[in-house]
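Every protein chain except one is present and positioned as in the full complex.
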Amino acid sequence: MPIVNIKVTPPGVSKEQKMELIAGVTKLLQDVLNKNPAQTFVVIEEVETDNWGAGGEQVTEIFKRSK
Amino acid sequence: MPIVNIKVTPPGVSKEQKMELIAGVTKLLQDVLNKNPAQTFVVIEEVETDNWGAGGEQVTEIFKRSK
Amino acid sequence: MPIVNIKVTPPGVSKEQKMELIAGVTKLLQDVLNKNPAQTFVVIEEVETDNWGAGGEQVTEIFKRSK
Amino acid sequence: MPIVNIKVTPPGVSKEQKMELIAGVTKLLQDVLNKNPAQTFVVIEEVETDNWGAGGEQVTEIFKRSK
Amino acid sequence: MPIVNIKVTPPGVSKEQKMELIAGVTKLLQDVLNKNPAQTFVVIEEVETDNWGAGGEQVTEIFKRSK
Partner (left out) sequence: MPIVNIKVTPPGVSKEQKMELIAGVTKLLQDVLNKNPAQTFVVIEEVETDNWGAGGEQVTEIFKRSK
């Protein structure tokens, strides 16, 4: 009966990629912990780069430099 | 001093329904645990069906089949 | 397909009170949003008063004064 | 290796204010717990006032009255 | 730069199973979204069955019946 929450920054995650994340993490919990897939909930949250900080600065700025 | 987080999928939750959820859960915590309503915070998050997985697939697909 | 997370401070929440919270919030989501109880997950987290802050101080200190 | 999640209601938080929050909380964790800033993640979530409850009612209503 | 939170009920998750979950979900995010493993944080939370509700009742009771 697991609940999984996945927070990611853009660039955009396509519908197909979300599908793969949901299927993949549900299978992982079945393989490792024998959890029933029907009782596994997965929630994906896309967080704007302005709202995500790492190393004390906005990911927006980190991404600019890494281009 | 409770914090309650409610995550739901669409279809859309109206302003009135949110009001009922907030009032209801605050009263529940007062009734069961004697918590002060003034110190109860409730946050409602609406999660797109593409971003919610159950049984290893997107709720978008589950909803399509159930129609 | 809701997920509800309830964070509370002690004093201790008994097994029966947890049961009432779970039943109550599940019924609320059914009444207000017509959500299927079988698909409603509720997670209760008990947070020590040292780890909870309000008004810039630990709840431990607030509770001491209010006695 | 801290993860910090900050939920706030509007009025709008500017990009500069988010930057200050990220820098400030990262520095706080370094000062108090000697945490490596490079390993500190901060996520800011802006929650609509309809979706936030306090004292059993929507913040939307509380804000209306306080004007 | 993903953050993954995995909530599970007991029976106990061993150190090796946690390791597999962490490795597996980190690889999944690399495979599907090309996320840098070094920047992927995973947090596992084990929730007592008294504190988890499904279908309006405690998982403790559900587990008793299913034995």
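We call the chains A, B, C, D and E, going by the order they appear; numbering starts again at 1 in every chain.
FYI, a contact is a pair of C-beta atoms (placed from the backbone, for glycine too) under 8 Å apart; a residue touches a chain by one contact, two chains touch by 3 or more.
Small disclaimer: the values here were computed from a predicted structure and weren't measured.
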{"item": "Among the chains presented, those that the missing one touches", "value": "B, C, D, E"}
{"item": "Sites on chain E contacted by the missing partner chain, in the whole complex", "value": "15, 18-19, 21-23, 25-27, 37-38, 40-46"}
{"item": "Residues belonging to chain B that touch the chain removed from view", "value": "1, 3, 41, 43"}
{"item": "Interface residues of chain C (partner: the chain not displayed)", "value": "7, 47, 50-58, 60"}
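Everything that follows uses one rule, which is that only the chains that are shown with their structure count from here on.
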{"item": "Where chain A and chain B overlap in contact partners, by chain label", "value": "C, D"}
{"item": "Set of chains adjacent to chain C and to chain D", "value": "A, B, E"}
{"item": "Same or different residue numbers at the chain A/chain E copy interface, by half rule", "value": "same"}
{"item": "Most widely separated chain from chain E, with each centre as the mean of CA atoms", "value": "D"}
{"item": "Rotation angle (°) superposing Cα atoms of chain A on chain D, nearest 5", "value": "120"}
{"item": "Whole-Å gap between the CA centroids of chain B and chain E", "value": "21"}
{"item": "Touching two or more other chains - residue numbers and ranges from chain D", "value": "41, 43"}
{"item": "Pairs of chains found to touch, sorted by chain label", "value": "A-B, A-C, A-D, A-E, B-C, B-D, C-E, D-E"}
